[in-house]
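Left out: one protein chain. Kept in place: all the others.
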Amino acid sequence: MRHYLTKGAMMAGVSALALGLAAQNALAENVLRWTSQGDALTLDPMSQNEGPTNTMNGMIYESLVTRDAGMTLQPELAESWTSAPDGWTFKLREGVKFHDGADFTAEDVVFSFERAKSESSDFKEQAKAVASVEVIDDYTVKLVTDGPNPILPNQLTSIYMVDKGWAETNNVVLPQDFAAKEETYSVRNANGTGPFMVTSRAPDELTVLSAFDGWWGKGQFPGNVDKIEYRPIANAATRVAALLSGEVDFVLDPPLQDLKRIEATDGLKITTVAQIRSIFFGMDQGVDELRSSNIKGENPFKDVRVREAINLSIDKAAIQRVVMEGLSFPTGMITPPGVLGNTPDNDPPYPYDPEKAKALLAEAGYPDGFSIQLDCPNNRYNNDEKICQAAVAMLAKVGIDVSLSAIPKAQHFPKIQNRTTDFYLLGWGVPTLDSHYVFSYLLDKEGSWNATGYDNARVNEITGMITTETDIETRTALITEAWGIIKEEMPYAPIHHQVIAWAMAAGVEAPIAADDGLRPRYVVMN
Amino acid sequence: MARDTLSPEGEPGRPGFVARFLDNDVVWSFLHSPAAIVAATITLLCIGAALLAPLIAPFNPFDPSQISLWDGKLPPAWSEGGQPQYLLGTDNQGRDMLSTILYGGRLSILVGLAAVFLGMTLGVLLGVVAGYFGGAVDAVIMRIADVQLTIPGILLAILINGIGRAVLPLELREEFAIYVVIIAIGLTDWPQFARVTRGAAMVEVSKEYVQAARVIDLPGWLIMWRHILPNVMRPVLVLATIGLALAIIAEATLSFLGQGIPPTTPSLGTLIRVGNEYLFSGLWWITLFPALALVVLVFAVNLLGDWMRDALNPRLR
Partner (left out) sequence: MLSFILRRLAQSLLVMAVVSAISFSLFNFVGDPVNNMVGQDATREDRVRIRNELGLNDPVLTQYFRFMGNALQADFGLSYRIKRPVDELIIERLPATLELVFASAVIALVLGITAGVYTGIRRNSWLSRSILSVSLVGVSLPTFIIGIGLIYLFAVILRWLPSSGRSGVVELGWWKTNFLTLDGWRSIILPALTLSLFQMTMILRLVRAEMLEVMQADFIKFARARGLAERAINFTHALKNTLVPVITIIGINIGGLIAFSVITETVFQWPGTGLMFIQAVDFVDVPIMAAYLCFVALMFVVVNLVVDLLYFAIDPRIRIRGR
């Protein structure tokens, strides 16, 4: 109680000091001050498909269809939708305004899909599902698909709607004008239809969003946040210190080792939920010679026995217990329960069996193991670098000499996208809750995040087939068949499904979501 | 080496050298300074323990195959839940803290010594060159030294280290991190040595034997070299000791900033950085012990350096 009193006194002091600042208003406002380790890379809603960026942009921008904290599909900018064999018709919400006051209409939908499908968009994989957009009237559009697409609404949840006029005025018709010599306008400015608009943005420092008065959803959602202050704090201990000392109300990614301490602190609480995200290692089996290995002229990862040995030598249970403090589910799949395609048959992890791993390596012609570099992000997933360190020790026990390169996500991800890594850690969330998302990005030979070079004709074929197969049973059977192949061929070494833990002040009610997305429209501050 | 035949003045041999260095007043001063004795003892213990780490450490924390994740985060042996084989507990990876600190300290000290040695060599060489040639060469070298002396060493080390890391391709950064750190710290360190040596060289260069050697076309600086070294030995040694403490701090700072030695082969600074993540977790031993080790080491070397400065070369105050 004393803390609150002093805090009140402090704030009174602030208002006395803050010459001419509207301090009285500030007292009445509900300000959500939150932090996480990495800032959004850009405010452009289409140039980076990456969790923190999407979370931030999801407060400013909106899509036709969205998911609530319980992962159920909800109408957002579309009010209703119906399917036909050649596409889906969406009835748009009327009276929706962009932050600059422009009306949201069908032409913005057309424009946004074009933008999302452009070369420099990071959402083209999802947007590709929409062949073209037909305008029926100002508030009705038809998203035409190549053949029937049973899961189209699922694929639309992170394609945000951008105002055509605004984009044209500010020369941001394309997501990222890479030849630009000047700052691209959309990197730091945004104009969405969402509940919050950008007040100020200093990347890596402070981003302030304030409630948008003209938001269509005003009064329809429980949230009462007037203002959002986001401040990234890279250092885990500093982040916790900020929560413990009351400078922030909410930490999206509290370090797992500190959860007990936070929970034991008066006025703070922790909530957890199983996340729709799996963590795994990728092995490049596509190239003829690994870049970082001492084995020349051949690629050990091409041999499925070597890939199995990697899977068998990683002690998933130990990682769960010690590295993750119990907050993970060891797995044998790269996609979690809740996604169509994850089955109890395939989900259990590969056993931990270093002896068999050694035998397999010997059988494959590497009795003394080999050396390789493991690329690992150090600011993206829960304890990502520590998982890699643990794996290095485990692989050493079967003779694989791993050198670890742990770098920030901004450099790690291009290595995967450019396919210049031999062995890497990646986590993958599935916003569509459907395996197609996993296949098309991670397993299809053309998948833009498939740095394993994995190329299985049947899996490629199934990836294509399930985009149009409408019979649920047949489609599910196809997906299960593909996962069966993947389970055998092991292009990846799955580790676990993440569990999300959020830490917040006791007075904050933020419904935790399995996609780790903070949805401020549902956040209640007492 | 044709050294002895070249020596025109009956150069004192090695034993005399050592004797001159450790002459009586120094020994006397040492034995009458409890702080110096304590500092020297701690420093020697630290350096000894660090250098002998592979022999005395119960585990080799750099060998991943010796690590068991299941033993991670164990408290020190005397606490509840501690295990006797892990005296100071284990870290988050299951590495024995004591061994990790010994190996980490070894790395810190080695980096420090190597950096100081680099700075010393560079400084002494440039000092001799400046003193011998004089004129424009001298002016350029000493101007650079002057300018560099006004920039704090740690900032320069951060900058050079930053450039070094940036120049290396990402793949090689971890591998070469330690050399980059050594070079970065070493390069910040040379001007002091250069100043001292230059002074001594300027005194020698006017002496007859150097002129004589020049007349008969012998490289005068080669002869001079042997006369300068004994003269600058004491101040250089003092500077090196003080420099060692600074170099160890610089390395720890770089590593703490995440710009130094990678966590797979941690130095003390890296250990503190990792420990910092556990500041609030209740795993106090991961945070406390490496920091304590660093502070004790630096404090001891500092005290020793202070005393040496007073005893060996009061002019440097």
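Chains: A and B, in written order; residue numbering restarts at 1 for each.
We adopt the following convention: contacts are C-beta pairs under 8 Å (C-beta built on N, C-alpha and C of every residue); 3 or more make two chains touch, one makes a residue touch a chain.
It should be emphasised that the depicted structure is a prediction, and the values quoted were computed from it without experimental measurement.
J.: Who does the absent chain touch among those shown?
T.: Touch partners of the hidden chain, whole complex considered, are A, B.
J.: Going by the contact rule already stated, which one of B:L51, B:L87, B:L110 or B:I154 would touch the omitted chain in the full complex?
T.: B:I154
J.: Per the definition of touch given earlier, which of B:I261, B:V298 or B:A311 contacts the omitted chain?
T.: B:V298
J.: Pick out which of A:V110, A:V144, A:A234 or A:A364 touches the chain that's been left out of the picture.
T.: A:A234
J.: Going by the touch rule given at the top, which residues of chain B touch the chain that is not shown?
T.: These residues touch the chain not displayed: 143, 147, 150-152, 154-155, 158-159, 162-163, 165-167, 169-170, 245, 249, 252-253, 256-259, 272, 276, 279-280, 291, 294-295, 298-299, 302.
J.: Residue by residue, what part of chain A touches the chain that was omitted?
T.: Touch with the absent chain occurs at residues 3, 10, 13-14, 17-19, 21, 41-42, 119-120, 176, 178-184, 187-188, 202-206, 231, 233-235, 238, 241-242, 244-247, 407-408, 410-411, 414, 417-418.
Quick note on the criterion: only the chains that are shown with their structure count from here on.
J.: Touching chain A in the complex: which residues of chain B?
T.: Contacts found on chain B: 63-65, 67-70, 72-73, 92-94, 170-171, 173-175, 262-264, 276-283.
J.: Which part of chain A faces chain B closely enough to touch in the complex?
T.: 235-237, 240-241, 244, 255, 257-258, 260-261, 291-292, 315, 318-319, 321-323, 373, 385-386, 389-390, 392-397, 402-407, 411
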